[in-house]
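Only one protein chain is missing; all other protein chains are in place.
So, chain A:
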């Protein structure tokens, strides 16, 4: 396990070209407050920090459940997500992800897992939810990408505020209502191509699409 200063030094040497990464020495100052709380939970089982995280994120997770069509399981999802946050907090590393991003992936995985258990047929699948949905390498030290990860949430938040509402609506349906692009097109009564182009425009702004060779 690398120390913080170590990882930062390495990031400076091999820093990505993104302009936001030009001042990595300021990364420490930019730490998000939720990440600080999450680390307190991980290191010291700090219950007050945990309660503050709960007050901020539990209402988001509850809405996430409702918008995903499992309103009757909303409180249960909140419980599952927060038990998971408590247990996994020792693995959280602020250099690798903003706390909200880390919590989003837990909420997503728990939502998938809950639906999977509900729909479970007599035959069980050999692979578990996390085997398919947890990004491999997340628990490793990847100093080159760590700062990029840390910055990406801030950058996404800023970029999103400049996106037209019609693009945000489409993205919200994909993320919050687990709708495929086709389902979003049907619901908004617009062609699938329009949905895809709105998403592509948005992802372009968010610089996710840079490496796409085929669009």
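Worth pointing out:
The definition used in the following text is that contacts are C-beta pairs under 8 Å (C-beta built on N, C-alpha and C of every residue); 3 or more make two chains touch, one makes a residue touch a chain; residues count from 1.
FYI, contacts and distances are computed from a predicted model.
Taking the options "ABC transporter ATP-binding protein", "Protein SCO1/2", "Anti-sigma factor" or "Peptide/nickel transport system permease protein" in turn, only "Anti-sigma factor" matches the UniProt protein name of the chain that is not displayed. When the omitted chain is restored, the residue from A:70, A:174 or A:190 that touches it is A:174. Contact residues of chain A toward the unshown chain are 47, 51, 54, 58-64, 66-67, 74-75, 78-79, 82-83, 86-88, 90-91, 97-98, 100-101, 103-105, 107-109, 111-112, 119-121, 123-127, 130-137, 139, 142, 145, 148-149, 152-153, 155-157, 160, 168, 171-172, 174-176, 178-181, 196, 199-200, 203, 206-209, 211-215.
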